[in-house]
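With one protein chain withheld, the remaining protein chains of the complex are depicted in position.
Up next, chain A:
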Amino acid sequence: MHKFNLSFSQLLPSLTLLALLPIWETAVYIFEIPNFLLPAPSEIMQAFLNVEWSRWSTHLWATLRVAILGFLMSLCISIPLAVIMVRSKFLAKTIYPLLVIIQSTPVVAIAPLLIVMFGAGESPRLAITCLITFFPLVVSATTGMMSTPEELIELSKSLGASPAKEIWHIRLPYAVPHIFSGMKVAITLSIIGAVVAEFVAAEQGLGYFVQFSTSYFKIPQAFAALLFLSVLSLLLFKAVQLVQYLFFRWSLQK
(Lines give C-alpha, C1' and ligand atoms only; values in the text may rest on other atoms or scores of the structure.)
Protein backbone atom coordinates (compact mmCIF):
# COMPACT_ATOMS: atom_id res chain seq x y z
CA MET A 1 0.00 0.00 0.00
CA HIS A 2 1.01 3.54 -0.71
CA LYS A 3 2.46 5.58 2.14
CA PHE A 4 3.26 9.23 2.19
CA ASN A 5 5.97 9.16 4.82
CA LEU A 6 9.46 9.79 3.57
CA SER A 7 12.01 7.05 3.59
CA PHE A 8 15.50 6.82 2.18
CA SER A 9 14.35 4.92 -0.92
CA GLN A 10 11.84 7.66 -1.67
CA LEU A 11 14.54 10.30 -1.40
CA LEU A 12 16.81 8.42 -3.83
CA PRO A 13 15.48 10.04 -7.02
CA SER A 14 16.03 13.52 -5.57
CA LEU A 15 19.51 12.55 -4.37
CA THR A 16 20.36 11.29 -7.85
CA LEU A 17 19.33 14.64 -9.29
CA LEU A 18 21.37 16.51 -6.69
CA ALA A 19 24.41 14.34 -7.48
CA LEU A 20 24.02 15.12 -11.18
CA LEU A 21 24.18 18.89 -10.63
CA PRO A 22 27.93 19.17 -9.81
CA ILE A 23 28.75 16.78 -12.68
CA TRP A 24 26.73 18.97 -15.02
CA GLU A 25 28.37 22.13 -13.66
CA THR A 26 31.93 20.78 -14.04
CA ALA A 27 31.21 19.32 -17.49
CA VAL A 28 30.01 22.68 -18.75
CA TYR A 29 33.06 24.33 -17.20
CA ILE A 30 35.67 21.81 -18.43
CA PHE A 31 34.35 21.38 -21.98
CA GLU A 32 33.59 25.10 -22.25
CA ILE A 33 30.10 24.48 -23.53
CA PRO A 34 28.61 27.81 -24.61
CA ASN A 35 25.61 28.75 -22.51
CA PHE A 36 23.25 28.92 -25.51
CA LEU A 37 23.85 25.18 -25.96
CA LEU A 38 23.73 24.08 -22.36
CA PRO A 39 23.88 26.57 -19.52
CA ALA A 40 25.42 25.47 -16.24
CA PRO A 41 23.10 24.95 -13.26
CA SER A 42 24.59 27.98 -11.55
CA GLU A 43 23.75 30.15 -14.58
CA ILE A 44 20.20 28.81 -14.63
CA MET A 45 19.93 29.59 -10.94
CA GLN A 46 21.24 33.07 -11.57
CA ALA A 47 18.73 33.60 -14.39
CA PHE A 48 15.99 32.34 -12.16
CA LEU A 49 16.87 34.85 -9.45
CA ASN A 50 17.22 37.70 -11.95
CA VAL A 51 13.56 37.51 -12.89
CA GLU A 52 11.35 39.07 -10.22
CA TRP A 53 9.09 36.71 -8.37
CA SER A 54 5.97 38.64 -9.43
CA ARG A 55 6.84 37.96 -13.05
CA TRP A 56 7.37 34.27 -12.37
CA SER A 57 4.12 34.01 -10.48
CA THR A 58 2.15 35.66 -13.30
CA HIS A 59 3.48 33.13 -15.82
CA LEU A 60 3.18 30.27 -13.37
CA TRP A 61 -0.41 31.10 -12.54
CA ALA A 62 -1.38 31.51 -16.21
CA THR A 63 -0.08 28.05 -17.09
CA LEU A 64 -1.36 26.39 -13.94
CA ARG A 65 -4.81 27.89 -14.44
CA VAL A 66 -5.15 26.65 -18.00
CA ALA A 67 -3.77 23.22 -17.11
CA ILE A 68 -6.06 22.68 -14.14
CA LEU A 69 -9.19 24.18 -15.67
CA GLY A 70 -8.61 22.29 -18.91
CA PHE A 71 -8.06 19.09 -16.99
CA LEU A 72 -11.22 19.56 -14.92
CA MET A 73 -13.26 20.40 -18.00
CA SER A 74 -11.91 17.31 -19.66
CA LEU A 75 -12.88 15.25 -16.62
CA CYS A 76 -16.39 16.69 -16.72
CA ILE A 77 -16.73 15.77 -20.39
CA SER A 78 -15.05 12.39 -20.40
CA ILE A 79 -16.79 10.70 -17.46
CA PRO A 80 -20.34 11.31 -18.81
CA LEU A 81 -19.08 10.32 -22.26
CA ALA A 82 -17.75 7.07 -20.81
CA VAL A 83 -21.07 6.45 -19.04
CA ILE A 84 -22.89 6.94 -22.35
CA MET A 85 -20.57 4.50 -24.09
CA VAL A 86 -21.05 1.91 -21.35
CA ARG A 87 -24.82 2.28 -21.43
CA SER A 88 -25.29 2.08 -25.16
CA LYS A 89 -23.44 -0.27 -27.49
CA PHE A 90 -24.73 1.69 -30.46
CA LEU A 91 -23.34 5.00 -29.20
CA ALA A 92 -20.10 3.30 -28.18
CA LYS A 93 -19.69 2.10 -31.75
CA THR A 94 -20.45 5.51 -33.19
CA ILE A 95 -18.55 7.69 -30.71
CA TYR A 96 -15.44 5.60 -30.15
CA PRO A 97 -14.07 5.81 -33.73
CA LEU A 98 -14.50 9.59 -33.56
CA LEU A 99 -12.54 9.72 -30.34
CA VAL A 100 -9.75 7.67 -31.89
CA ILE A 101 -9.64 10.02 -34.88
CA ILE A 102 -9.46 13.06 -32.62
CA GLN A 103 -6.78 11.39 -30.53
CA SER A 104 -4.65 10.43 -33.53
CA THR A 105 -4.73 13.94 -34.97
CA PRO A 106 -1.71 15.80 -33.56
CA VAL A 107 -3.06 18.44 -31.21
CA VAL A 108 -0.07 20.64 -31.95
CA ALA A 109 -1.30 20.83 -35.54
CA ILE A 110 -4.86 21.67 -34.56
CA ALA A 111 -3.79 24.34 -32.09
CA PRO A 112 -3.46 27.21 -34.61
CA LEU A 113 -6.87 26.31 -36.07
CA LEU A 114 -8.43 26.36 -32.62
CA ILE A 115 -6.99 29.80 -32.03
CA VAL A 116 -8.71 30.97 -35.21
CA MET A 117 -11.96 29.31 -34.14
CA PHE A 118 -12.03 30.48 -30.55
CA GLY A 119 -10.21 33.76 -30.97
CA ALA A 120 -7.50 35.00 -28.65
CA GLY A 121 -7.86 34.65 -24.89
CA GLU A 122 -8.10 31.67 -22.62
CA SER A 123 -10.78 29.61 -24.35
CA PRO A 124 -8.61 28.18 -27.18
CA ARG A 125 -5.96 27.25 -24.60
CA LEU A 126 -8.55 25.45 -22.50
CA ALA A 127 -9.85 23.69 -25.60
CA ILE A 128 -6.35 22.49 -26.51
CA THR A 129 -5.70 21.23 -22.98
CA CYS A 130 -9.07 19.51 -23.00
CA LEU A 131 -8.37 17.83 -26.32
CA ILE A 132 -5.02 16.51 -25.26
CA THR A 133 -6.20 15.15 -21.90
CA PHE A 134 -9.63 13.66 -22.51
CA PHE A 135 -8.66 10.47 -24.34
CA PRO A 136 -6.88 8.69 -21.47
CA LEU A 137 -9.72 9.74 -19.18
CA VAL A 138 -12.49 8.40 -21.43
CA VAL A 139 -10.63 5.16 -22.08
CA SER A 140 -9.78 4.52 -18.44
CA ALA A 141 -13.30 5.33 -17.22
CA THR A 142 -14.87 3.13 -19.89
CA THR A 143 -12.49 0.24 -19.23
CA GLY A 144 -13.09 0.53 -15.50
CA MET A 145 -16.85 0.50 -15.82
CA MET A 146 -16.76 -2.40 -18.26
CA SER A 147 -14.56 -4.45 -15.93
CA THR A 148 -17.25 -4.51 -13.23
CA PRO A 149 -17.92 -8.16 -12.35
CA GLU A 150 -20.99 -9.49 -14.14
CA GLU A 151 -22.32 -10.87 -10.85
CA LEU A 152 -22.62 -7.37 -9.39
CA ILE A 153 -24.56 -6.21 -12.43
CA GLU A 154 -26.84 -9.24 -12.00
CA LEU A 155 -27.19 -8.44 -8.30
CA SER A 156 -28.25 -4.93 -9.27
CA LYS A 157 -30.73 -6.26 -11.85
CA SER A 158 -32.09 -8.86 -9.45
CA LEU A 159 -32.87 -6.04 -7.04
CA GLY A 160 -34.74 -4.24 -9.80
CA ALA A 161 -32.45 -1.21 -9.51
CA SER A 162 -32.50 1.44 -12.22
CA PRO A 163 -29.65 1.73 -14.75
CA ALA A 164 -28.73 5.06 -13.16
CA LYS A 165 -28.21 3.35 -9.80
CA GLU A 166 -26.25 0.60 -11.48
CA ILE A 167 -23.87 3.23 -12.85
CA TRP A 168 -23.74 5.36 -9.72
CA HIS A 169 -23.55 2.66 -7.03
CA ILE A 170 -21.58 -0.02 -8.83
CA ARG A 171 -19.94 0.77 -12.15
CA LEU A 172 -18.50 4.22 -11.40
CA PRO A 173 -16.97 3.29 -8.02
CA TYR A 174 -15.57 0.17 -9.66
CA ALA A 175 -13.93 2.38 -12.26
CA VAL A 176 -12.24 4.63 -9.67
CA PRO A 177 -8.82 2.89 -9.70
CA HIS A 178 -8.86 2.96 -13.51
CA ILE A 179 -9.97 6.59 -13.61
CA PHE A 180 -7.09 7.54 -11.33
CA SER A 181 -4.60 5.81 -13.63
CA GLY A 182 -6.09 7.83 -16.47
CA MET A 183 -5.94 11.01 -14.41
CA LYS A 184 -2.25 10.50 -13.65
CA VAL A 185 -1.55 10.37 -17.37
CA ALA A 186 -3.93 13.21 -18.16
CA ILE A 187 -2.64 15.65 -15.53
CA THR A 188 0.88 15.63 -16.98
CA LEU A 189 -0.62 15.95 -20.45
CA SER A 190 -2.54 18.99 -19.26
CA ILE A 191 0.74 20.89 -18.74
CA ILE A 192 1.82 19.87 -22.24
CA GLY A 193 -1.53 21.10 -23.58
CA ALA A 194 -1.21 24.44 -21.82
CA VAL A 195 2.36 24.95 -23.05
CA VAL A 196 1.51 24.01 -26.65
CA ALA A 197 -1.34 26.51 -26.56
CA GLU A 198 0.97 29.19 -25.20
CA PHE A 199 3.48 28.52 -27.99
CA VAL A 200 0.78 29.32 -30.53
CA ALA A 201 -0.87 32.35 -28.98
CA ALA A 202 -0.35 33.83 -25.54
CA GLU A 203 1.07 36.84 -23.76
CA GLN A 204 1.84 35.01 -20.57
CA GLY A 205 2.47 31.56 -19.20
CA LEU A 206 5.61 29.52 -18.73
CA GLY A 207 5.42 28.09 -22.26
CA TYR A 208 5.19 31.60 -23.62
CA PHE A 209 8.12 32.61 -21.39
CA VAL A 210 10.31 29.77 -22.71
CA GLN A 211 9.62 30.90 -26.25
CA PHE A 212 10.09 34.56 -25.38
CA SER A 213 13.42 33.86 -23.63
CA THR A 214 14.84 31.76 -26.48
CA SER A 215 13.89 34.37 -29.07
CA TYR A 216 15.94 36.88 -27.04
CA PHE A 217 18.67 34.28 -26.70
CA LYS A 218 18.27 34.18 -22.92
CA ILE A 219 18.85 30.44 -22.80
CA PRO A 220 19.51 30.11 -19.03
CA GLN A 221 16.22 31.91 -18.42
CA ALA A 222 14.41 29.49 -20.77
CA PHE A 223 15.97 26.63 -18.83
CA ALA A 224 14.75 28.11 -15.58
CA ALA A 225 11.21 28.28 -16.98
CA LEU A 226 11.56 24.70 -18.20
CA LEU A 227 12.60 23.61 -14.74
CA PHE A 228 9.57 25.36 -13.35
CA LEU A 229 7.36 23.44 -15.78
CA SER A 230 8.80 20.08 -14.75
CA VAL A 231 8.30 20.85 -11.09
CA LEU A 232 4.76 22.02 -11.78
CA SER A 233 3.96 18.85 -13.70
CA LEU A 234 5.42 16.72 -10.92
CA LEU A 235 3.45 18.55 -8.25
CA LEU A 236 0.19 18.15 -10.15
CA PHE A 237 0.89 14.44 -10.50
CA LYS A 238 1.52 14.23 -6.77
CA ALA A 239 -1.69 16.16 -6.12
CA VAL A 240 -3.70 13.53 -8.01
CA GLN A 241 -1.97 10.84 -5.96
CA LEU A 242 -2.79 12.72 -2.79
CA VAL A 243 -6.48 13.05 -3.71
CA GLN A 244 -6.61 9.31 -4.34
CA TYR A 245 -4.84 8.62 -1.05
CA LEU A 246 -7.11 10.92 0.95
CA PHE A 247 -10.50 10.14 -0.54
CA PHE A 248 -10.21 6.78 -2.29
CA ARG A 249 -7.69 4.93 -0.17
CA TRP A 250 -9.37 1.58 -0.85
CA SER A 251 -8.54 1.95 -4.55
CA LEU A 252 -4.81 1.76 -3.83
CA GLN A 253 -5.06 -1.88 -2.72
CA LYS A 254 -3.44 -4.79 -4.59
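Definition applied: contacts are C-beta pairs under 8 Å (C-beta built on N, C-alpha and C of every residue); 3 or more make two chains touch, one makes a residue touch a chain; residues count from 1.
The rule we apply is simple: contacts and distances are computed from a predicted model.
**Student:** For the chain that is missing from this picture, which UniProt protein name fits: "Nodulation protein E", "DEAD/DEAH box helicase domain-containing protein", "Probable peptidoglycan glycosyltransferase FtsW" or "ABC transporter ATP-binding protein"?
**Tutor:** "ABC transporter ATP-binding protein"
**Student:** Considering the complete complex, identify which of A:L17, A:L37, A:L159 or A:L246 is in touch with the unshown chain.
**Tutor:** The single option touching the absent chain is A:L159.
**Student:** If the missing chain were put back, which residues of chain A would it touch?
**Tutor:** Interface residues of chain A facing the absent chain: 149, 151-152, 154-161, 165, 169-170, 173, 176, 248, 250-251, 253-254.
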